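Missing here: one protein chain of the complex. Every other protein chain is in place.
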Amino acid sequence: MALPVQERWDLVDAIARKTVTAGIYRQNLGDVLGDLTVRPLTGIAVAVAVLYAFWSIFSSFAGTLVTDGFMVKAFDDYWLPWLQEVWPDPASIHYFLFVGDPLAENCFEAFGMLTSGLFVSIGVVLPAVLIFYLMMTILEDSGYLPRLAVLMDTVFHRIGLHGYAIVPTILGLGCNVPAVTATRVLETRKQRFIMMTLLAIFIPCGAQLGVMLEVIPDAVGWVMLFLLFGFGIFGFVLDRIIPGSNPEILIDVPPYHWPLWKNVAKKLVNRTKSFLKDAVPFVLFGVLAVNVLYLAGVIGALADLFEPLFVTWFGVPKETVGPLIAAFLRKDLAVAQLSAIAMTPYQMITAVVLVSIYFPCVATFVVMLREGWKELAAAVAVLAATVFVYGGLIHAVGILMGVA
Amino acid sequence: MTEPSKTLLMVGNPNVGKSALFNRLTGGDAVVSNYPGTTVDYTKGLLVVSGREYGVIDAPGTYSLEARDAAESVTVRLISENPGAAVLVILDATRVERGLYLALEVIERGRPAVIALNMIDAARDRRIVVDTHMLQKILGVPVVPTSAVTGEGVRDLAEMIRKAQKADIEKVRARADGRFNEPERSGGCAGCGLCGGC
Partner (left out) sequence: MNRNTSMVTLYIGLLGLVTLAFGLADILAWAGMIQSVSIGVLEIAGDDFFRWAWGGAVMVFGGLFMLGSLMSPGTMERSAKAILGAIMVWIIAGTDIFARLCESIPAGEEAPEFFNSVAGFIGGFAPPYSAAVLLLPFTLVIVYFLFNRKSDEA
């Protein structure tokens, strides 16, 4: 037997009156501080500072300390020369597939499965995702995320979403796979579709951020700016053309508390494990697949085929076709590959933005499929249009600024 | 097929600590965070207590059994797919009212229920006192104060699961109005649910 909603609430009140007594609660300093982080004027300043801390620690740890400090030296001075020396027959196919260029002086340029593949996954991306997940876990467990959601509510309403969309967005900066599943917290199909599409197109994952930080440190800001603008512009457009509603919600803000180190450690271990298990093989396989396609002449043929589109419309060299194929497997790999192609800085920015917005990586593709094939098909259609329009737009901006 | 009575479904409002409690009960590793909507899919685990085995399901948080989004509909589906399951309703002791709404919905559906009053430590810090015995008496199902963070009360909760109790909503209403002298049950108990109705 079910009660009508109002009667049920009356009953709740009656029970609560008999069982719950709230004592006098004195607001403490922590509460007032917490309150300051959601008030727009002070909250935005705090958000700016939090983002600063996030990126600064990320780049110091992953870039300066682990990758530049140790990994580059270990891979370029020891691993690569050793492999080049002991692997037999530099002219053979297997040398090309596994070691790559016999004359390469660093692991980015060699592009063999055991050189670039291992370097990108272990040397660059692993430290990046490790520190990224550590900081994200702290953000998650402290209770800051829902506060960020409150702050961003007005902004997200402009693009057909509400503040809670910040949760999948931030998760997506780590990895798009859990982010796509997290879109379930959004109410309507319209919201979920917009969020999933924007995630797949405009949110670079932690692995990709790590590689960008390593290979194009000066251009990361520009790439992020273009992606952010794209997120806004295309969100705005999608909101206008997709039918459906965007209901207002009340965001539940939990109290702040210190993250429990046990929980942080557990999440970190689980996420790192799944990275090693799922991502590393993909990077290695990706290098192998691209090398095979290259040998088979497929990449050369595709490059010639798409030359007009790439050179005239996007303003990037036709060689970028190769990385775009790798981008389907792993975006981090694709960015690493781009870095070995000779380009002007602006072409590099354009190419990296294209790699980001172009097709979601295969893992994201699979989870999107699980959430609904119709949505996936529509998202891919939006994506194709976006790559074409936005790629041209960036080229146009470059021409206007006189840099392309 | 597992025996229907041995499935335990964990439901509750978002961010009341279901997953943390689930991890405590089953030793599993469901992802726990401090924001509503962390769990968007269910996790299964196994709890063995006093020689009994329970398949425990940690469901996504929901405010009511009328689903509002895709994560909530997972929970609603889980409830209808497991008709024989006992339901562990987890309430946030600092926000009892909204949790009670969901608990009543579960009770109205005639499900054997146990209530965990989680975050009891946070409630204490905020000087909120919940009369557990009174709540138990009114609802007619076992109520156990717990804290998934510190582990307080988790043992008691595990022991209490086998006493999951169905309750009649009309009687709950009568008791909430202060009428406790309704016809007694077979064992002559007051309907506190503590004894498991035996």
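In this document, chain identifiers A and B correspond to the written order of the chains, with residue numbering beginning at 1 in each.
One rule holds in what follows: a contact is a pair of C-beta atoms (placed from the backbone, for glycine too) under 8 Å apart; a residue touches a chain by one contact, two chains touch by 3 or more.
Computed from a predicted structure; not experimentally measured.
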{"item": "Among A:Ile57, A:Ile242, A:Ile341 or A:Val367, residue touching the chain not depicted", "value": "A:Ile57"}
{"item": "Positions on chain A contacted by the hidden chain, ascending", "value": "27, 29, 32-33, 35-36, 42, 45-46, 48-50, 52-53, 55-57, 60-61, 64-65, 68-70, 72-74, 221"}
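Everything below uses one rule, namely that only the chains that are shown with their structure count from here on.
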{"item": "Approximate Å spacing (C-alpha centroids) for the pair chain A, chain B", "value": "37"}
{"item": "Contact footprint of chain B on chain A as seen in their complex", "value": "1-3, 8-9, 11-16, 18-25, 137, 140-143, 145-146, 164, 167, 181-187, 192, 252, 254-257, 259-260, 263, 266-267, 270"}
{"item": "Chain A-facing residues of chain B, complex", "value": "14-15, 20, 29, 31-38, 40-41, 60, 68-71, 74, 96-97, 100-101, 104-105, 108-110, 122, 126-132, 134-135, 138-139, 149, 169-170, 172-173, 176-178"}
